[in-house]
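A short write-up of the structure that comes next.
Missing here: one protein chain of the complex. Every other protein chain is in place.
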Amino acid sequence: MSVEAKRLTRDLMAARLAAEFEDGWVVNLGVGMPTRCSDFVPEDRTIIFHSENGVIGYGRNATVEEATPYVVNGGAQPVLLTPFASIVHHSDAFAIIRRGLLDVAVLGAYEAAANGDFANWRISGRKGGGIGGAMDLAVGARQVFLLLEHTTRDGRPRLLERCALPLTAAGVVTLVMTDLGLFEPAGDSFRLREIAPGFTVDDVQQLTGAPVVPAADLSEVTV
Amino acid sequence: MSVEAKRLTRDLMAARLAAEFEDGWVVNLGVGMPTRCSDFVPEDRTIIFHSENGVIGYGRNATVEEATPYVVNGGAQPVLLTPFASIVHHSDAFAIIRRGLLDVAVLGAYEAAANGDFANWRISGRKGGGIGGAMDLAVGARQVFLLLEHTTRDGRPRLLERCALPLTAAGVVTLVMTDLGLFEPAGDSFRLREIAPGFTVDDVQQLTGAPVVPAADLSEVTV
Amino acid sequence: MESKVVASFEEAVAGVEDGSSILVAGFGEPGSPHNLVAALYEQGATELTLIANGAGMTRDDGVITTGNLVEEKRVRRVVLAFTASTHPSRRTPLEELNEAGEIEAQITPQGTLAERIRAGGAGIPAFFTPAGVGTEVAEGKEHREFGGRTYVLEEAIVADYALIRCWKADTFGNLVFRRSQRNFNPIMAMAADCTLVEAEEVVEVGELDPDLIHTPGIFVQRVVSIPEAGGILQAPPLAMFSGRPRS
Partner (left out) sequence: MESKVVASFEEAVAGVEDGSSILVAGFGEPGSPHNLVAALYEQGATELTLIANGAGMTRDDGVITTGNLVEEKRVRRVVLAFTASTHPSRRTPLEELNEAGEIEAQITPQGTLAERIRAGGAGIPAFFTPAGVGTEVAEGKEHREFGGRTYVLEEAIVADYALIRCWKADTFGNLVFRRSQRNFNPIMAMAADCTLVEAEEVVEVGELDPDLIHTPGIFVQRVVSIPEAGGILQAPPLAMFSGRPRS
């Protein structure tokens, strides 16, 4: 690992994942890092952001001046409405999810597994947890993208062969963005599509709990 | 039967049944004669008429001049809205029914039985039928009132010990208004509470397919 | 974002395949998609499944109804709350085909029908309901007690298409219904893979209050403006008055 190598910032991770959204997609952003994605939609695309509280068609996060107590995203943060926005109640918001209308749900996670499982609702050793909308989103959305830091605070890998924590859903993850790169769960390994500038595949492998297989067209993460 | 005895008119039957509604009741009126009841609410009471198509709080039937294509009751007839009206969709209209918020459903019927069963969806000898909202109303409303002619066109009784036609619901009817009087299903007989002017209990018994037991305080039907 | 507005009813129903399942909204006149039904009639698709409140009636005033589709044997199956007339003296084409065994007619209580459609639109495959217990319509279905009361299991309805009529639509497909027009429309819009809408007025995005929109545009695929496409704005009323002379 070269001395100047720096992990990707949260904004860079969010922006890179937002670049995956295709024009016209319906997208749900989970609490935490994922909610940043609505700030980074490429200008040539219209994304319909859906949130669990029933806002269909919000846009970027509001500034302190723009914020109102009436419009928030799934992370309860103030956002702006688009002109095509509509509002439904909580039950109908999840009807939309289960009906299969979401092109992608972007979720945070504690652990992502090579087999597409993920865990994001209970911290190790704790009783209870926070499921929120994640289990509905994980089974309802056509794709699940994860956005998480590659390692825990004490340096242990979050990308694993199999999850150790209780699952949120099994076999649903299609793309994983970390501060070290962009990955696809490939069964027993993670396929590394893009890598953070300054890091080598070997650097990434050492911080990952499952085999990392670089893609033939591996490139650096750029936005 | 005295020569001058006349069966009650449809308006009189509707008006008599409407007089049973208590102030503040939520009431659903079935297709046919029952929809007339909203024209005969006593002036000292406010009734919240609910219809299957999601109109909560309509009032009397509209005149030809007042009618709009936008406001109809459960019989698809133009009605007026009250100032406290609200609109929901069909599924929520039936949510209200099943949730138990209706004080009474007034329904038409082919047959009413002494045990509280009734039949109003399939004509004898025909295939298929018209259930409409009747089965939901019959199990959801706190009470079911029936409004029907006492006999068929060829003079056979519609009030029976047991229904011959396929049931709409079992054991739910609490009051039956016919053009001969006001009855309560009493298990094996009908209790006659009020009788059409000019008719005797014996007249009524001869036109009824179950025992008719006059109430101790039997009176004439008046509105 | 591309507008969902198409220029004609023909264009709206283009591509409806033989064998499609179709939800048709409306309760009485309000919210009935007469223009889309007429376009479907012209379009020619056959072997259809129709899901609606009723589909029995034909009219003699030139307005095409689902009854015409039934009469011409374009429908092989119906799911309805009314499969026959409730008046002994009236008979519908549906009833005659049903008695002749030439159509499959499933009758379902109206509230169960609405809830099955809503469940389909909500990704709920089945639910328990009290309606119909102890009657013919519950025969052969699973029964279960909850809290001492008996309920019957009913399965969700989804369909290939929904034909919808609304008051106002924007170009994104957000819909507003006026008064009794709402009825089955919002839930049917949710339950179809392809939702086709005839609107009394089409406006630009941003003109509808987000709090007033009854159907979010993500449920809608195509929108036709009735006045711009030259459709019937209001069909002549059928015998809608209660018969009491009012003045």
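Here the chain labels run A, B and C in written order, and each chain numbers its own residues starting at 1.
The criterion applied here is as follows: contacts are C-beta pairs under 8 Å (C-beta built on N, C-alpha and C of every residue); 3 or more make two chains touch, one makes a residue touch a chain.
Worth saying up front: this structure is predicted, and the values here are computed from it rather than measured.
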{"item": "Chains still shown that are in contact with the chain withheld from the display", "value": "A, B, C"}
{"item": "Candidates A:17, A:104, A:148 or A:167 - the one touching the absent chain", "value": "A:167"}
{"item": "Residue in contact with the excluded chain [from A:88, A:101, A:177 or A:192]", "value": "A:88"}
{"item": "Candidates C:7, C:126 or C:233 - the one touching the absent chain", "value": "C:126"}
{"item": "Absent-chain interface as seen on chain C, which is shown", "value": "115, 119, 122-130, 144, 146-147, 149, 151, 155, 176-179, 182, 209-212, 214"}
{"item": "Chain A residues that touch the omitted chain in the full complex", "value": "11, 31-32, 35-36, 39, 52-55, 61-64, 67-72, 75-78, 81, 87-91, 93-94, 97-98, 120-123, 126-136, 139-140, 166-170"}
{"item": "Contact footprint on chain B, counting only the chain that is left out", "value": "23-24, 26, 46, 48, 50, 56-57, 81, 83-88, 91-92, 94-101, 140"}
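Note that only the chains that are shown with their structure count from here on.
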{"item": "Chain contact topology (line, ring, star, complete or other)", "value": "line"}
{"item": "Chain of greatest Cα-centre distance to chain A", "value": "B"}
{"item": "Centre distance in Å when chain A and chain C are each reduced to the mean of their C-alpha atoms", "value": "38"}
{"item": "Centre distance in Å when chain B and chain C are each reduced to the mean of their C-alpha atoms", "value": "28"}
{"item": "Cα-centroid distance, chain A relative to chain B, in whole angstrom", "value": "57"}
